[in-house]
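First up is the structure itself, then whatever we jot down about it.
Here the complex is missing one protein chain, while the rest keep their positions.
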Amino acid sequence: MTGIPGLENILNGGIPRNQVVLISGTSGVGKTIMCSQFIYTGATKYNENGVYLSFEEPEDMLKENSRSFGWDFDRLEKQGKFSFIHYDPYNVEDVFNVLESTIKEVNAKRLAIDSISALGLYVRDVTELRRMIFNLSLILRSLNCTSFLTSEVIYGTNGLSRNGVEEFVADSVIMLYYERLQSSFQRALQVWKLRGSSHSQKLHPYDITDKGITVYSEQEAFIK
Amino acid sequence: MTGIPGLENILNGGIPRNQVVLISGTSGVGKTIMCSQFIYTGATKYNENGVYLSFEEPEDMLKENSRSFGWDFDRLEKQGKFSFIHYDPYNVEDVFNVLESTIKEVNAKRLAIDSISALGLYVRDVTELRRMIFNLSLILRSLNCTSFLTSEVIYGTNGLSRNGVEEFVADSVIMLYYERLQSSFQRALQVWKLRGSSHSQKLHPYDITDKGITVYSEQEAFIK
Amino acid sequence: MTGIPGLENILNGGIPRNQVVLISGTSGVGKTIMCSQFIYTGATKYNENGVYLSFEEPEDMLKENSRSFGWDFDRLEKQGKFSFIHYDPYNVEDVFNVLESTIKEVNAKRLAIDSISALGLYVRDVTELRRMIFNLSLILRSLNCTSFLTSEVIYGTNGLSRNGVEEFVADSVIMLYYERLQSSFQRALQVWKLRGSSHSQKLHPYDITDKGITVYSEQEAFIK
Amino acid sequence: MTGIPGLENILNGGIPRNQVVLISGTSGVGKTIMCSQFIYTGATKYNENGVYLSFEEPEDMLKENSRSFGWDFDRLEKQGKFSFIHYDPYNVEDVFNVLESTIKEVNAKRLAIDSISALGLYVRDVTELRRMIFNLSLILRSLNCTSFLTSEVIYGTNGLSRNGVEEFVADSVIMLYYERLQSSFQRALQVWKLRGSSHSQKLHPYDITDKGITVYSEQEAFIK
Amino acid sequence: MTGIPGLENILNGGIPRNQVVLISGTSGVGKTIMCSQFIYTGATKYNENGVYLSFEEPEDMLKENSRSFGWDFDRLEKQGKFSFIHYDPYNVEDVFNVLESTIKEVNAKRLAIDSISALGLYVRDVTELRRMIFNLSLILRSLNCTSFLTSEVIYGTNGLSRNGVEEFVADSVIMLYYERLQSSFQRALQVWKLRGSSHSQKLHPYDITDKGITVYSEQEAFIK
Partner (left out) sequence: MTGIPGLENILNGGIPRNQVVLISGTSGVGKTIMCSQFIYTGATKYNENGVYLSFEEPEDMLKENSRSFGWDFDRLEKQGKFSFIHYDPYNVEDVFNVLESTIKEVNAKRLAIDSISALGLYVRDVTELRRMIFNLSLILRSLNCTSFLTSEVIYGTNGLSRNGVEEFVADSVIMLYYERLQSSFQRALQVWKLRGSSHSQKLHPYDITDKGITVYSEQEAFIK
């Protein structure tokens, strides 16, 4: 169970264990919120400890923003159920080692990496970036974790990820959309791929409330 | 006979023997499922042994996902009718030698390569990638196999393949589409080219069910 | 309180303290006016001193243009509530040191940087530009200021910023639009992202009057 | 007379002697079939011997596919009326010498080169490719042959050729289209240029039947 | 006063003194005519001498074309009210020195540079071009002139200038459009930015008559 209300219905029961899930969308769609919710709910409801690796937000900002949704990561940390790792994307040499050891330390079953696009901003060579992402995927497969990876798509482009390579290393792809309907914007979610399982082929609206993300699996989005 | 229900009707009887068939489409259209079905049905129904060369999914994941469709590749392997090869796309030096010897070992008549786009992600030089794909095509023509090659098209682009070169080495091209119709998505298949034979010029819907892919050759897709 | 009439309503109460806010839009949408208004109102109404770092307009031009809106930055400067820094974007080596010391000098709580796109015009290497913007974001987070950064989007492109990287270092993104409706143009504003808080998801019209920018939070823009 | 039924009417009597004709279109439109038909009909009906230079299909595949249209190139070869040349596009150093001598050997009046795009895939340097194509055109003009050159256009692009240079060396350009009309695809042909002569300015449908290509010069395509 | 009939109304009184105004549009919209008119009317009606720096048209051509509008630049030159500078865009080393000294010589208050895009055609390095344009802007600000700079936009692109950088150094931007309405083309003008002042937000038609450019400030363009 992902812990995102409504998402399970769209996934026909949830993400298969140990998969790598790509969460893609433009700036502002709520990728960080979805990751936090996935990790927090895992630790509090499903007894699955978690690790959050961030290349963007520092620890205090993630925690403060999470508190506004009622998620107390400090408490989880004290209980040994959660660990936060922050890396400057310019200095990532040992990040995967630290990631592995941290996952073992907290006996994590859930992992969020936010965002792998940030890596792409600072790695000078595209081929090297791909190798890095590929190596990451090998590590992820060996970790026995269900992982959420975020990718920040540039607004106005159509790809499933920023670098067009992230979806290669992902078993499943969930796209978050923020589309203009006349003078307002609507949020919608689409499961694009779910390896080894069927899934809803519809666009479903979602909201960001003070309890986090809720997906309306019974509704369809963008019906004009 | 490809073993994909309905596809034969669209192909006016099937793929001519020993052809190289390109299976193209974006992430999530079911290219891996179509390849697995082609290989599995060949070995179990048409007495044509098969080889599956993967640059993406490892063996256990392919097998596990296949089991959800009722395809037991382990059994085939024990019967000597199937062999799985997995290659890290970064270390492909001897892949074609291994491919040739494996095909001889299992006396394969069917081959799936999933995906040749993965090669393109890691080869630094476009000209070298083309030569590699070209060399692959020479080998394929000498193998007396009917081959399915997959190419992952980037969503939002219009090409028949990721690198715009894969269709050159293919005798036939089958495109898998996943298109948005208002708030839901529809799957459809189109035979783009079939060397030496006529074929349906229509877009046909298909489904991914718990028995694999079924093509509705009597129906037309995207009729609004 | 930003000091932009109407903007508070759209932001559901204002920008969270110490955030980095990206103000993006094409040439002529009023990014400089919005920054000036943010800084001036902060110092005069909310007792928050300010610093304006410009890579484009020289001091006298900013001040003269501001006077036409009734904003007297000279007076603020004499009162020790404001400081203006102008940098040639070709010589930015020590800009961040100067910025830090100036912020301390005037005990600033508000900062405007206009524009970070100008940096991108003169830095030869994209990777270096990204590092510079990234380093800037680290400094900004340590300064205890609420910052407005402007980015000049090229007309006809769809991105949230000029270089596709500015939104990475921003907590919040406000887009200013200038769109053609038949034979005239209309101004509209959209909050794209507001980290840690909900916000209006509508496009709201705004005007540039002789008192600065006013946002019509009760109206919706581009309704045809 | 080209030997393609219906094409003559559109060309107002045929291709002027010794011209270089570019046959352009995406993968699967029938460029190889049109070339084969041009060469075969020339040798059997109009007493004009032919040479087929292929950078793609090997000899046996071309011959086998041709047999399905009733064209027996083996017989032509034995009669000294036809010669097939196949070149690996990676080793083309002496191809033009071989081409010249072969044309003299069979006293050819018709030539097909399928495809010059294949050259572009393997030549690393664009300027060099252009020189190669330009040199080819000089040779073609000296050969006293009517030549069909094919160019494979990438689907979703709009050009008259793959490299945007092939049409420079051609006297005439014939485009083959394969366009989607709702849920099915339609074939149509358009004479784009015909140096020294007028031609139909309409889009005409064509079919690939078991006798080869037939153009419906009395009909117009894509009428909705 | 610019001296372009109707333009004042759209600018709500004219260009603020000493500003740099970008005149942008595709080939043929009348950028050179607008500059000539601005310079000529300045010297004859508003007692503001002028300098015309051309990187394109030589002196005699500008003068001859101007005569067809009744503008006698030769006479102005003899009166010491005008000076023309022509530079080969390949040899621009000392152009800014010459520009400064010429402006002092004729005590110019108006300057036209036609076109700064021409610089971009011959400068090999984009970063260098930007530095050149930036340096130009510094000089312009020190000259106490109101300047018109032209930029030739490539037809079919959407930018406000050819190089996407010219608008950075301009205080104001006026776009000239030439748009197709069914089978004829219509001219229209739009003030895109006017630093320190409000302006019409409409598209206004204009004409090129035998008296130069006239803007119809009371009318709106492209109303279908």
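Should a chain be cited, it is by its letter among A, B, C, D and E, assigned in written order, with residues numbered from 1 in that chain.
As a convention for this text, a contact is a pair of C-beta atoms (placed from the backbone, for glycine too) under 8 Å apart; a residue touches a chain by one contact, two chains touch by 3 or more.
These numbers come from a predicted model, not from an experiment.
K.L.:
Quick check: which displayed chains does the absent chain contact?
P.N.:
Among the chains that are shown, those touched by the missing chain are D, E.
K.L.:
Among D:Ser68, D:Thr102 or D:Ser197, exactly one should touch the missing chain; which is it?
P.N.:
Residue touching the chain left out of view: D:Ser197.
K.L.:
Give me the subunit E residues in contact with the hidden chain, please.
P.N.:
26-28, 32, 56, 58, 61, 64-65, 68, 89-90, 117-118, 121-122, 124, 152, 154-157, 180, 182-187, 208-210
K.L.:
What does the interface between subunit D and the hidden chain look like in terms of residue numbers?
P.N.:
127, 130-131, 134, 141, 157-160, 164-165, 167-168, 171, 173, 190, 192-198, 201-203, 220-224
Assume only the chains that are shown with their structure count from here on.
K.L.:
Taking contact as defined at the start, I'd like the list of chains shared as neighbours by subunit A and subunit E.
P.N.:
Touching subunit A as well as subunit E, we find C.
K.L.:
Note down the smallest number of touching-chain steps it takes to go from subunit C to subunit D.
P.N.:
The distance in steps between these two chains is 3.
K.L.:
Please give the intersection of the contact partners of subunit C with those of subunit E.
P.N.:
Neighbours common to subunit C and subunit E are absent.
K.L.:
Superimpose the Cα atoms of subunit D on the matching ones in subunit E and note the rotation angle, 0 to 180, in steps of 5 degrees.
P.N.:
About 120 degrees, rounded to the nearest 5.
K.L.:
Nearest whole angstrom, what separates the Cα centre of subunit B from the Cα centre of subunit C?
P.N.:
52
K.L.:
Nearest whole angstrom, what separates the Cα centre of subunit B from the Cα centre of subunit D?
P.N.:
30
K.L.:
Would you mind listing the residues of subunit A that make contact with two or more other chains?
P.N.:
Residues 157 of subunit A touch two or more partner chains.
K.L.:
Per the touch rule above, enumerate the chain pairs that touch, sorted by label.
P.N.:
Pairs of chains that touch one another: A-B, A-C, B-D, C-E.
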